[in-house]
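Take a look at this one; I'll ask things after.
Only one protein chain is missing; all other protein chains are in place.
Showing chain A:
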Amino acid sequence: MVRFLLTRIATAIPTLFLVSVTVFALMRAIPGDPAALMLGDLAQPGQLEALRAEMGLDQPIIVQYLYWLGDVLSGDFGRSIATRQPVLPLMLDRFSVSATIVLVAVFFATLIAVPAGMFAAWRQNRAGDIAVIATSTLLLSIPSFWLGLMLLLIFGLQLGWLPVVGYVPFSRDFGSALLYIILPVVTLVLVESGSITRMARASTIEVARLEYITHARAKGLSEATVMWRHAFKNAFAPTLTLIGLVLGSLLANIAVIETVFTIPGLGRLLVDGIYARDYPVVQGCMLFTAFLYVVVNLLVDLLYPLLDPRVTA
């Protein structure tokens, strides 16, 4: 197990290195100058050059990269060009916001989608299956920003039940925090449960065709026992992979939802950083996101043997 863990961590290092090079190069390749964006059309003669020099942007790109990489390796992700805040605490702070919403959303999406998928598989090609498939396909097809806006208009604006903008941390006020995350969480649950349902259904159907399930049924076990005790574990393994990917993807791509609901999370930090050409923030966020993917997938791989004894860590 320890060897497996070390091997996986070792293989992650080149991935993260490649991400760092790619992100750094891409940010420098796209037109736009952070110093120019900060000063806008109000810049006085000489100020732009002075600011670029202060930011180290007058150095050759390789030198800039090596400085940045050296700092990152020592735990210093630099300071945001726009806000002058240290990037690492800024990212962690924003990540805690995104993670709260994503984890709650993925938890509920799994709670709803996996039983729904298994139910559909059990009732394959019958009315129940068709209803589940139709609903999940519909949810899969709805863009998250549109669904978010609709929920916002109905529950925030028309009915006035829930707040429209902002975020309150749970550490500050539990009740308010709950109110503020309902709409973004519901949006994500609806959108993501579609794909999880379909995966759960497909893998359950596949497992249900195996001989050991027929054997279990032949022994006279009830359908509930067959499905939950024998089919679930094996059928859940591929779904778990998908959940891992969904989790990683949401943590990286929650920007749209954060923009619609005005949530100060990691995604919005990244998007704002791209608009402002805030190189340290964008580089830090991308590297952090890649790191998250690696960690989530590692955790999924570690959970695999618990579900399927044929897989060894």
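Going forward, a residue touches a chain if its C-beta (ideal position, glycine included) is under 8 Å from a C-beta of that chain, and two chains touch if they have at least 3 such contacts; residues count from 1.
By our rule, contacts and distances are computed from a predicted model.
Per the UniProt record, the absent chain's protein name among "Ccs1/ResB-related putative cytochrome C-type biogenesis protein", "Peptide/nickel transport system substrate-binding protein", "NADH-quinone oxidoreductase subunit F" or "Sarcosine oxidase subunit beta" is "Peptide/nickel transport system substrate-binding protein". Contact with the undisplayed chain is limited, among A:L66, A:L111 or A:L153, to A:L153.
Of A:L69, A:A82 or A:L245, it is A:A82 that touches the chain left out of the display.
Across A:L16, A:L69, A:V164 or A:A202, the single residue that touches the chain missing here is A:V164. Among A:L48, A:L69, A:A131 or A:V186, only A:L48 touches the chain that is left out of the view.
As for the chain not pictured, it touches chain A at residues 30-33, 36-48, 50, 54, 82-85, 94, 149, 152-153, 156-157, 160, 163-167, 259-262, 264, 268-269, 272, 275, 277.
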